[in-house]
Every structure is written in structure tokens, then in C-alpha cells.
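Note that this complex is displayed minus one protein chain, with the remaining chains in position.
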């Protein structure tokens, strides 16, 4: 790896420093040991140095606690006994760590105003406190609200609105009729508001079904890199507030996703499906069109949901990974599983 | 949802209006009731208002007919009896609706000429009636035909040609040696003509196999957002006319897709596979390399096609979604399915 070792640790960049006492007060935590201990950054237990705070959330990393060089640690009360260095005690150490880490995150440099290289059509309404990056393109009837940050290369199409304090990191495309709430965060390559996949078969060829709806994204949503969210055919595609989408997710036209639902990378939702609130959709999972998923449904990775799920709980499909030769033998039998079941029934009947 | 309610219905934008009589004459439909009734837009039955046309194509939405506020409806003759408002009678209401909706679709504003911010290399041939959007980049030996529309941020590489009346919505990349037919529509983030994935293992490391072919896209194709279509290794990757690809589809080098085939989101076709005409490939389906699929093959969502399919029909793979604990028990048994089948054979033999 010639590329290794070039970069200073990210947390070293910010220059921030806090005592454990300050952090405890700020985030409602308890101090174990020296509350005046100063931390200058955060890191994993394995990588933390003597000026950094590590964290122990997952019990299976408990054995790293003895070996860590971290100056301080955030952990559960139960684990405090294992801990020889100063610590912060949290009900949920991962949540506490997330909040503390945010203090050390370098904030994107964003000067209010429009970069000289951006192309803004006459008529676009851009708040004076918004920041429009290099080579953005903004349509005449777009609206950019206060404190919004558009990184380089974003395209904001007709009738789109970017809500207050929303950040488009770089090269996001809002095609048309896309309305983003406040504090939304979108990563590069995401495309919102492209035409849904509407085609009708007219005797011997396809005709396009016009896609006339829009996309509405609620407050505090996050949308991953290269994720696509199509505009509705008629009516809108909707993400309610605090929906969290990872990279390369595909959301088809007229899907509705309930508040606080999270989806991992490469998941896909077909047209007009409705997903409830507080759902967890695993990586690469698929949900067929027009289905409904109740609130608090968990779908494990790569599961294909082929019918509506009306009861909260965890759902799965698929087969386990195996050494290839064993798998081949089993897969060959799967092709005759119905026959196998019938033969078993025959034996059972003969028994009686 | 703070973002809700900001946007006027899209169909209100166009200002167009038609009598049912006019629409019937134009699209060869029959009028039921008042032919002078004027419609000003289209919508779903659930959302249509008194000046709008709704449609009933899927019988399972028949019960919405009583409740709809739509001023008029397009439906099948069989359903006309249920209908108290003026109506258009169609053999295929979805097709009729698509054609009518197109009359109300806001057309993209595209002025002929090259935007001042575009970067056009000397030698590029651009029709005077083509429209080149902001911040496009066009290579010296590219050709843009009459009436083509390139939205903002498109990159047209060496030896590429954009056919007449073709529209690249925004931020499409044609890398090299890509030839698009007429009336093609491509959505943002699509990448055509990137190198195919050709690598050869040379003792202890990989060497790259040069990708020297191109991409040819037939007339009237549509290509979704963030879809990728690689150039051929030797010879071209080809979509025949009227192929319809949804978002995030991956088409590898030297694939050939027959005319009028449609593929839903996240499908993937590996190198040198040949897919017939009038095929329907479900969302997330995969087709392995070098396979052949006959005409009129349907592959259901998420199916992995591992051998050639020579007979028209519908094909599937996968297992059904279940509550996770039940699924776990079944998946554990799948690992021993061959053994289970052998044990059944033993019992059957003992029987005799």
C-alpha cells in the first residue's frame, strides 16, 4: 500500500478539546474517574491514542478494553469495573459516542453566496445565507432556503425546493418537482425526481406513461450516494421525516416510506409500495410493487418481500451459504422439492 | 412533513384543455355520456378533481369509481355501467390514459443552441436545432443531431453520436464510442460506454484487457437513472429499438438486448449474454454471462438466470419470504436437502 500513512487522523484536524466533565454535563452522562481529563478526539478502541476517547458498545469487543491505548472510554455501567482509565458512563454508549464524535467532526467550509462558476437562471430564489458551490446549475423556478449548502456540481431543476439547513454534499441531481425538507443530507450521485418507470404496451411496442408527480422528502432525512428516488406518476413519491437511506438504493415512483425507517445499501422498493414507520430494511432487500409493510417491520438482508406484511416482526427469505459442491447437490434437489413432499405423503399414507 | 403541500399539481401547469370528443377522435376511443365535457388535466381516481380525467385499468381499483371526484374517466366498456360521470371507453384504458396524459405533460424548455457555459471542443458537429445545456462537455469528434436536447452537465466523449430528437435529461456520461438512435431518452447519472470489466490473470496479478468496442442504442429506447451500459471488449454492446431500462441496471460488455424488451430496476446482465425481443426482466433479476434468452421470456423479480432459456415463458428462482424464525428452521434444513432426499429414497426402497 503505497497510499498508506499519508493522512493525519481526521479527528486531529478539528483542534477541539473537552473535559469528561463538560461532556457528561452536555449529554447527561456520568463520569467514572477523573472528570478533568481532556480529550482531543475520538477513535475506536483498537486505534485510539492517549488523548482520545474510545467506546465500548458491542460486548464482543469487551476484550479490547484491556489492550486499548485510549485515554478515556465511554461505556455501560456494567462494564465500568473493567475500566482502568477515566470513563463516561452511558445508558447507550453508541449514542453517546455519536454525539461526542460530532463535536470533533470537521464542518464543511461553506461561505454564504453563489460561487462565480455556478449557473443560476434568472428567477431562482436563493436565500442570502445559502451557499451555492462551484458549477451548480439552478433552474429559474427553484427555491433554496436559508442556510442550505450545495456542494460543487449540484443540479436543481424546475419547481424544486431545498429546505433550510439542508446539505447536498456534491453532484446531486434534483430533476424536477422535488421538495426537500429541513436538515436533509444527500450524498453525491443521488438522483431525485427522475421519471418513474411507467410504460404501457400498445399492441407491438411500448409507449411512455408520462410521469407528472413529484418527490417530497421530510425533515432530517439522509440519502446515500448514487441512490435514486423517482418522481411519482400521478401524485408524489414520499419520504416522511428522519428516513435514512444508504447508498445505491432504488425507490420507485409513488413509494411512501414512513418516518424513522432506515434502509441499508442496495435495497430497492418497487412502485407504489408503502412502508411503515420505524422499519429496518436490510441491505439488498427488495419490496415488490403495491405492497404494504406495517410499522416496525424488520426485513433481513437480501430478502425479497412478495406480499404485504401486516404484523410487526422480522422477515427473511433466501438460502444459507455453503461450500459449492454441497450447495449444488441441495439446489438440484430444490428443483424437485414438491415431488419429494408428495412422495413423503405417499409413505405416510401407506403407514396408516 | 414540513415539505408537504408546497407544490401545485403538475397537471395544472400546462394550461391545456380538451373535450372528451376531441380525445376520442384523436385516440380512437368511444365517448360515454357528455362528449363536450372539458378536461384540464389527469390524475389517479383517488386524487382526481372535477376538472380532471381519471382512469380505471386494474380491476382491483374498481371500488374507487364510486368515490372518485374525477370529472371524467377512461375505462373498459365492461366497467362503463358503473360510471355516473362522462367517460371514454378504451380497449386498453392504461394505454389510452398514457396517450392523453402526454398532452398535459410540461415539455422541457429547450432553446436551440449551446449554453454559454458548455465546453465544446473544436470540431464537434452540433446541429443548429439541437440544445446543449449548461456545463455540458462535448468532445471534438462527437456528433449531436437535429432536435437533440442535452440537459445540464452531460459529457459526450470521443466518437459518440446523439441521434435526432434524443433527450439526455441531465448529467449523462457517454464515455467513448457510444452511438444513440433517434428519440432515445436517458435519465441522470447513466453512464454509457465505460470500459467493460475485462481482466486476465497473469500468474500473480491482474492485467487489463483493453476494451475497444462501443455501445449502440436503437431508436426509442429509454434508460434509467444511474444505469450503466459498458462498451464492448471487441465488437459492441447493443440495445435494439424500443428497449426500456429502469434505474440502476447494469449491462456488461457485449450484451445484446432485443427490440421491445423491458427491464425493471436493479436488474443486471453479465458479459456477452443475448436477450431476445419482447422479454420482460423483473426488478433485481440477474442473467449470467454468455447465456441466450429466447424472445418473449419473462423473468420474475430477483431471479438469477444460470442457464440459457430457449422457450418463451415465465421463469423464477428464490424462496418465499417468511417470519424470521420459521425461515431460519427451513433454511437450516436446506443445507441438508440432498441428505433428506436420500433418506426418503431409502425408506421408499425398504417399502418395496
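Order of writing sets the chain letters: A and B. Residues in each chain are counted from 1.
In this text, a residue touches a chain if its C-beta (ideal position, glycine included) is under 8 Å from a C-beta of that chain, and two chains touch if they have at least 3 such contacts.
Predicted model only: the values in this text are computed from it and were never measured.
In the complete complex, the residue from B:252, B:281 or B:294 that touches the missing chain is B:252. Of the candidate positions A:38, A:82 or A:98, contact with the unshown chain belongs to A:98.
Touching the missing chain, out of B:55, B:104 or B:334, is residue B:334. Annotation: of B:29, B:179, B:223 or B:294, B:179 touches the absent chain (contact as defined above).
Chain B meets the missing chain through residues 119, 135, 137, 153, 155, 157-159, 161, 163, 171, 173, 175, 177, 179-182, 189, 191, 194-195, 197-202, 204-210, 212-214, 216-219, 226, 228, 230, 234-236, 238, 240-241, 248, 250, 252, 266, 268, 270, 286, 288, 298-300, 303-307, 309, 313-320, 322, 326, 329-330, 332-334, 336-337, 340, 343-344, 347, 350.
Touching residues on chain A toward the chain that is not drawn are 1-4, 6-7, 10-11, 42-44, 46-47, 92, 94-95, 97-99, 101-102, 104-106, 109, 115, 117, 133-135, 151-153, 169-171, 185, 187-189, 220, 222, 224-226, 242, 244, 246-248, 260, 262, 264-266, 283-284, 301-302, 318-324, 327-328, 331-332, 334-338, 340-341, 344, 347-348, 351.
What we mean here is this: only the chains that are shown with their structure count from here on.
Chain A maps onto chain B through a rotation of 120°, based on Cα atoms and reported in steps of 5. In whole angstrom, the spacing between the mean C-alpha positions of chain A and chain B is 25.
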